[in-house]
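The structure appears below as structure tokens.
In this view, the complex is presented without one of its protein chains, the others remaining in place.
The block that comes next holds chain A.
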Amino acid sequence: MSFLSIRNLSVRLKNGPPLLRRVSLDVAAGEVRGLVGESGAGKSMIGKAVLGILPPSVQITEGEILLDGTDLLRLSPRESRRRIGASCALIPQDPLTALNPSHRIGPQITNRLVDILGWTRAAADARAIDLLAEVQISDPARVLRSYPHELSGGMRQRILIASAFAAEPKLIVADEPTTALDVTVQKQILRLIAGMQARHGTALLFVTHDLGVVSKVCQKLSVLYSGLVLEDSTVTDFFTAPRHAYSAALLAATPKYTDPDAGLQPVPDAVIGAVRAEVDSFDRKAAHG
């Protein structure tokens, strides 16, 4: 059974348009699923819904989010918070705002273990040192005493990765964890996440724009457009025989996978038109029950 199973999840802006349209997807234990789609497609929204951090301006209108078989949406807020905290973690996009500027790195990693999960201070401190070593930070003791602004972006992202793995979560949501970094650092960070994921056997929901990243770290992927899942495939199937015309266009738009000399091509208008029509027909059907 999948560790995370999202069933027909619909989210809309309060009194506004739908943002997610009956999204379904599964992430098995230890599996990596990529979430791809253009900007505004709702990728982050899915991650936020799973982690219970949707903005107050949106609401869930239907569906289930099964975490280890239990529907989070049926639990009390307190209980769902507890379950999410015990088994999930987030690697956010922007390492600049993802660490609290007022606290030293050490407490930012350990306080949660101590306060919320009931670790002893000594165990948490030892764990923090081990984790920083695991993400290849050379002087863990010094870094733990630093403030975020004293560290580079790549360093901070390593710390965020370490922090995400700290309590051995079953599932991590990584929301474009390399987009804010420069290209040379991106590769290292990506390799780091993939390595950690494999060693710890953590399931990963990996939000990205980049099909190259998907091909390297994911086993499954969901293609999203305007909150609608257009395709749900294994990565092998997707790259060899995409099922949806939009997927094929996305692949064609990423020249590396077709003709390296072709240059970047936009998704053709005809394909966009067809996808829009699909979204409209979904909304019409939803309106008629």
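The definition used in the following text is that a residue touches a chain if its C-beta (ideal position, glycine included) is under 8 Å from a C-beta of that chain, and two chains touch if they have at least 3 such contacts; residues count from 1.
In this text, contacts and distances are computed from a predicted model.
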item: Omitted chain (choose from "ABC transporter permease", "Response regulator receiver domain-containing protein", "Ring-1,2-phenylacetyl-CoA epoxidase subunit PaaA" or "Fe-S cluster assembly protein SufD") - UniProt protein name; value: "ABC transporter permease"
item: Contact residue for the chain not shown (choose from A:4, A:72 or A:89); value: A:89
item: Per the touch definition above, residue among A:13, A:53 or A:141 touching the missing chain; value: A:53
item: Missing-chain contacts mapped onto chain A; value: 48, 51-53, 56, 81-82, 84-86, 88-90, 92-94, 97-103, 108, 111-112, 115-117, 147, 149, 160, 163
